[in-house]
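To start, the structure itself, in structure tokens.
Every protein chain but one is kept in place in this view of the complex.
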Amino acid sequence: MSTHAESLTALGLRSHRRRYGEAVVKVLLGICALISVLTTVGIVAALFIPAFEFFQDVSILDFLTGTEWAPLFEPAFFGVVPLVVGTLSVTFWAVLVAIPLGLGGAIYLSEYASSRMRRLLKPLLELLAGIPTIVFGYFALTFFTPLLRDIGIEVDVFNALSAGLVMGVMIIPTVASLSEDAMAAVPRDLRDGAFALGSSRMQVATRIVVPAATSGIVAAFVLGISRAVGETMIALVAGGLQPNLTFDPRQAIETMAAFIAATGNGDVPTGSLEYKTIFAVGATLFVMTFALNVVAIRLVQRFREEYE
Amino acid sequence: MSMVKIAEDLARKPTPPKSDVVFDVQDVGVSYDGALAIRDVTMEIYGKQITAIIGPSGCGKSTFIRCFNRMNDLIPGAKVHGKILYHGEDLYDPDVDSVEVRKRIGMVFQKPNPFPKSIYDNVAFGPRVLGWKENVDERVERALRQAALWDEVKDRLKKNALGLSGGQQQRLCIARALATEPEVILMDEPASALDPIATTRIEDLMHDLKREYTILIVTHNMQQAARVADRTAFFSVDLGPEGQRTGILVEYDDTTKIFTQPSDKRTEDYVTGRFG
Partner (left out) sequence: MKRRRRDVKGAVFQALLLLSLVVAFVTLATLLVDVVRKGAGHLTKRLITDVPSIDPTIAGARPAILATIYLGVLLLLFTVPIGVGTAIYLEEYADRKRWYNRLLELNIQNLAAVPSIVYGILGLAFLVRGLGLGRVLVAGALILTLLVLPTVIIAAREAIRAVPDSIRQAAYALGATQWQVISRQVLPASIPGIATGAILALSRGLGETAPLIMIGAVTYVAFDPSLMSLFTALPIQIYQWVRLPQAEFRELAAAAIIVLLGIVFTLNAAAIWLRNRYQRTW
């Protein structure tokens, strides 16, 4: 055995020194990757441990079905339904804008725009995507709500409609760029085949490309919805902080995210029931967006398997 | 495929002298996720000669040549069976370090793949990763001269290598491999992406290099094998009962013999152009 080892050394095929550096680097990189895992673990722990404590004081059934939300009043009510309805109301208007316009823009960019046009339009979309949400909130409150009033829609100072519509514009780039990616992945020959059969550009777009990219496009929609559900600043600044149980978009409402931000910045004492409401609502919000994200990730995976 | 042309090439070729065995390949097979790509290859490869590996596409030529510098280690799921003795030591011994193997056994790839850096940095990369900090300039110049590229690039060593022509890029890749002072150079279809003039230059270069180096070349071009190789191995595809394709070594002999009096019918069919 020793002669064997010696001959390897003589040829120099055996490493002269163990490469500890390589192993250390691998461990360090693994630690970097671990930080993402710890973030998720941290989020789950941060939300669900206090939420669990909260549900020892407040019945989970009352929380999920109660129609009155007044955690800071005496007597307090902890029915999350008004916050969920407020969130869904704003989301509805946002999606109403973002899905058709995002998809329309994506079809234009993918199937119609010349490369020069794309070079102009895509940076503009990125510019729109880069605008901080607080700026959209400001715009909704100080420009769009007065505009709605000027054209005869009697909205409150804070209202779901203005917040939702502006949020919709904010989400257009998300929907558009993800849908466009999906359509760009549809193989060229599918289109060529249809063109060869005498189809028009519109027929190719609507009957070939969009159906072929459906799962990717739906994923874009779902991610757009997820963003609207979780968006804080526009709802906080322009939607209001009144937990009205209403789908009337002209009224002020309170979304889950807005409640968290409004309550979290105060000096609510740690450990109090009010403090824990932040986490109970946060956990509800997280579960909703998590479900949407999982659906979107699944759809994207399915789409990739089809075309890549 | 012109047999006349091949015969002319062979007529000028002396019988290869016997020399040291550099590689002793014993029952080598390669599997990807359990499926055999090649199997049962046994052959000896001699020093300071050019050994060509020919055969139809899909016969595992490239897979085979990548066994010699353990490049197959980098493919997840790939496993090499059998033994390859390099000067008597098994390259796949658990004590052997693949990095050390690759320092001694260089490789040139099918498509020229210079690094997106300067010509100088391309050649200096090998010496630098080996920690040879001294005389880097001399090493670079020597390698470029050996690869017959020095005169063309000496005035633009700091220019990006991607600005060179395809043939120059491939000679740069050869120079890059030579700079680590290997004993063996593996060439995986080194001229298949090049035009005929660039191909000729590479072949001339191989003739010069074999005085100092042992060269193993995979080629799909039979005339090229006939022109450059001292010995030639013919690989073919063996169809299994369920249609699985496995590469096997059919015949291995002096190049002249392979092309003029092959002892296997499959070799004869292939070199006369009746197959593949």
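To keep things simple, chains are lettered A and B as they appear, and every chain counts its residues starting from 1.
Simple rule for what comes next: contacts are C-beta pairs under 8 Å (C-beta built on N, C-alpha and C of every residue); 3 or more make two chains touch, one makes a residue touch a chain.
From a predicted model like this one, the values you see are computed outputs, not experimental measurements.
Chemist: Considering all chains of the complex, which shown ones does the missing chain contact?
Modeler: So, taking every chain into account, the missing one touches A, B.
Chemist: From the listed residues A:A163, A:M183, A:A213 or A:A257, report the one that touches the chain absent from this view.
Modeler: For the chain that is not drawn, the touching residue is A:A257.
Chemist: For the full complex, which residue in A:L72, A:L96 or A:I131 touches the chain that was left out?
Modeler: Within the whole complex, the residue contacting the unshown chain is A:I131.
Chemist: So which bits of subunit A touch the chain we can't see?
Modeler: 19, 21-22, 25-26, 28-33, 35-37, 39-40, 42-43, 46-47, 50, 100-105, 107-109, 112, 121, 123-128, 130-139, 141-143, 166, 169, 172-173, 176, 200-202, 205-206, 223, 226-227, 229-233, 236-237, 257, 260-261, 264-265, 270, 278-279, 282, 285-286, 289-290, 292-294, 296-297
Chemist: Could I get the residues of subunit B that touch the absent chain, sorted low to high?
Modeler: 69, 71, 74, 76, 99-100, 102-103, 106-107, 109, 111, 113-117, 125-126, 128-130, 173, 176-177, 180
By our rule, only the chains that are shown with their structure count from here on.
Chemist: Quick one: report the Å distance separating subunit A from subunit B, using the average Cα coordinate of each chain.
Modeler: Comparing mean C-alpha positions, subunit B is 52 Å from subunit A.
Chemist: For the complex, give me every residue of subunit A touching subunit B.
Modeler: Interface residues on subunit A, with respect to subunit B: 5, 7-8, 11-15, 19.
Chemist: Help me check something: in the complex, which residues belonging to subunit B touch subunit A?
Modeler: Of all residues in subunit B, those touching subunit A are 86-89, 91, 93, 95-97, 99-101, 104.
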